[in-house]
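Shown here: the complex without one of its protein chains, the others still in place.
Our next item is chain A:
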Amino acid sequence: MAMSGMRGLSVFISDIRNCQNKEQERLRVDKELGNIRTRFKNEKALTPYEKKKYVWKMLYIYMLGYDVDFGHMEAVSLISAPKYPEKQVGYIVTSSLLNENHDFLRLAINTVRNDIIGRNETFQCLALTMIMKVDNCHHIMSSILKVGNIGGREFAESLAPDVQRLLISSSCRPLVRKKAALCLLRLYRKNPDVVNVDGWADRMAQLLDERDLGVLTSSMSLLVALVSNNHEAYWSCLPKCIKILERLARNQDIPQEYTYYGIPSPWLQVKTMRALQYFPTIEDPNARRSLFEVLQRILMGTDVVKNVNKNNASHAVLFEALALVMHLDAEKEMMSQCVALLGKFIAVREPNIRYLGLENMTRMLMVTDVQDIIKRHQAQIITSLKDPDISIRRRALDLLYGMCDVSNAKDIVEELLQYLSTAEFAMREELALKAAILAEKFAPDLSWYVDVILQLIDKAGDFVSDDIWFRVVQFVTNNEDLQPYAAAKAREYLDKPAIHETMVKVSAYILGEFGHLLARRPGCSPKEIFSIIHEKLPTVSTSTISILLSTYAKILMHSQPPDPELQNQIWTIFKKYESSIEVEIQQRAVEYFALSRKGAALMDILAEMPKFPERQSALIKKAEDTEVDTAEQSAIRLRAQQQSQTSNALVVTEQSHANGTPPVGQLSIVKIPSMSSNVDDISAGQMAQENGTLSKIDSQPPSGDLLGDLLGPLAIEGPPSGNTHTRSSSNSGLEGTVVDATAIVPAGEVTNSVQPIGNIAERFHALCVKDSGVLYEDPYIQIGIKAEWRAHHGHLVLFLGNKNTSPLVSVQALILPPTHLKMELSLVPETIPPRAQVQCPLEVINLHPSRDVAVLDFSYMFGNDMVNVKLRLPAVLNKFLQPISVSAEEFFPQWRSLPGPPLKLQEVVRGVRPLPLLEMANLFNSYHLTVSPGLDPNPNNLVASTTFYSESTRAMLCLVSTYVETTNLALQSVPTNSIVIRIETDPADRTQLRMTVASGDPTLTFELKEFIKDQLVTIPIGIRVPTHPAPTSPVSQPTSAPAALTDPGAMLAALL
């Protein structure tokens, strides 16, 4: 550089450097600026040398951070100087200082242009560099150039043709053409109009014929930019690109200086492949073949070597090739080759390579059919999960998450669970979330899912977000057959000495809801459950305490007959928390206390939670939210979405957290089973409303929050007007379809112009096992039922609730009792006032065993519509059964004492819904048939016993048993009031079983056998799947007794 002679400049710089402080520096700079100003003003005296010197000083001052707002003219004038040193200074200073003043830039255009057109290569280069710099260095400048600023646009427009000419002229040296290509790229980026698409496409193709690799590399950069914007116009370049690739891959005609560690110009290779990725597909089979050949060569030829630089270069090429392969949707064979290669990479020690391998595998998952191939490397990926490098661990986790499907879910989730205890904290939450999602999505069976989540909570409680455990609760609530299992599991975890608070929450909730299902197990009596949960109370936070209080209330409710000791204990706790400083806890304590004081009549308020409406998993949503950062992850997400669509069967429900209602809120206050609506409920509800938290009495839009859904039924409500769509608190997902169906009901069926809400049959079945709930509901009326059974007596209360603001008239209720029941319905009022509820007690006495059901013929007028429904009443056989547990010593003698038919009937039942034994046992328990586990030596057999009450027989023991294999049983006489049942199942074929029922009364034996058979064939778990057709009613079975056909009630019931 010609600076050596500039003494003034170096003196100035050394002065500045010698300044002690900023102030001195400023003084020196101001002095110098004054000097420069004076010098520039006497322009005549300035020699080129002096001008150059002062311009350098200006640049130096500018670089120090001072404002230099003059002298640009001098800088620009230097550009036109004939000598290189001055021209260079001019270009450098102009490109640095000239940022906003486009007037000066306009002045410069001409000179720059002259340099470009001129024959001097050095000057051409300088000019091109300056264009790039002006475009590039200054963001202010670029913004000018970008958006419609005249000066910048003018600059770009007036120079672009010259630059183009320079680029394609054959007379220029490669050096200049390289720069011209890059310069055009910059201009194009600022203003895409500078490249005329029609004319340029051919020239671009020509350019790609260039032999010089330098020019080619620059042109390829230009092409990438052009193609990314508009690939249509540049189809002609495609074969050329492939040619270039071929040339590079074959290493033909590559000069030594473009070979980098033996790899022919990796940069050009990468760029070419990048350009190819912008074309959607390659149709020409020849081109495709040759391209694949090249790619094959790259894939084959790349290996991990010692030299880092070589590795870097070859891997850059390789990964670009992989991206291209993925883009081109290559044949499976090629894909598997890629995966094999990646598999090799993830086994390498070098962390960078491993990272890239994992990342690219994750990307590969976009192409779904390679999943199987990737699975082969599962073990290796799992090893990477233990890598010391966290970014590799994260990649591995992503990959595992992405590659998981039904076949390997179990392994992967178990692996994740195992890893969870050793993973570092930064990753745990993500890990827990992903494990939970995978478990949910790919669970082979639900109990496994529950296992996984409970383990998850156990191992990493702190990192399990609330969503995860909410989800378990939803699953368990919605799947009846899962409930006992979950409860048992929860109970097990509570035995551990130290458990996480989240675990306390889940366990308490599940045990509160379903603890009674375990009642017969050792250590699971309400009292024991209570005491073990209560142990945790002192250590938990307030939100958990409120859950625990709900649990206590439920335990109290389920301990029937009430245990005074337990009751006192729990009441003491409620009393204690009545003065809690936490409003939530205080309210719960007060209300639970008041409710439980009311006694059994109120207990159904605390009955099981209704099912949650079906929604998309919050977890998956959450995972999606967290994954929006990188592009690769978006691909995974895409796939996850696809999967979640296909695996919807398991994604059953979701709680709405969007409205900020935590499940605690859902549990809050009295949990009303949505079907029941009796006066006491209302009073309880009103009591709660007075407290101000429950104000959901008004009808609200159907899309109301979940809390509203759960608590809404407290109030009897009607449609806002006439017969419009109303909100339903139905627990089945049917509501929408049913309501919609009103529109298409044929006009002929005038009698029931009002469609019921919910499935009547399902409701009946639910009531067969429960004692209270909604029997019927339509937009105008809701009929609830609440029953108490004592021996052969039944006391039912029908709650007729008018949901409307206008009265219901001509209300009639007729009971059509079967022969075996004596029923007395008290007077039903003619009119039900608006928004009121009337109670109609109904007394039932069981005369003798029969499966027939009573029918309630109910009709009312709303406006001009006459509505008439016939409803089966849930006064079924099992209601008169009283559970009784017998020991082996008692059972077998009784069993043997009963001789063969008709006292003891045996039948092989086929077409039974397959059920795990455990669930079948639960089913039996819910029918008041007490299963005595361990009584039968064969674990596949169930033995149950119960007592039947009727007026004629009083109590009778029934024994039921099921077997797999025929066993010879001696039958002896038993007391007439007991029934023994034995079910034998075949583990190989769950659809068939052999059932033996024995009791002291032949009718009873027969009826009970038929009843159980019906139940087994049509186990009402169909409710779980809302779209499932209503199970056929038991009475409509062809096996029903001939006597039933003569019974009007039974006939009616059969018609229904």
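Simple rule for what comes next: a contact is a pair of C-beta atoms (placed from the backbone, for glycine too) under 8 Å apart; a residue touches a chain by one contact, two chains touch by 3 or more; residues count from 1.
The working rule: contacts and distances are computed from a predicted model.
Per the UniProt record, the chain missing from the shown structure is "MHD domain-containing protein", taken from the list "Elongator complex protein 6", "Fructose-bisphosphate aldolase", "Alanine aminotransferase 1" or "MHD domain-containing protein". The chain that is not drawn here is touched, among residues A:Gly34, A:Gly523 or A:Pro939, by A:Gly34.
Residues of chain A in contact with the chain left out of this view: 20-24, 26-27, 30-31, 33-35, 37-38, 40-42, 67, 69-73, 100-101, 104.
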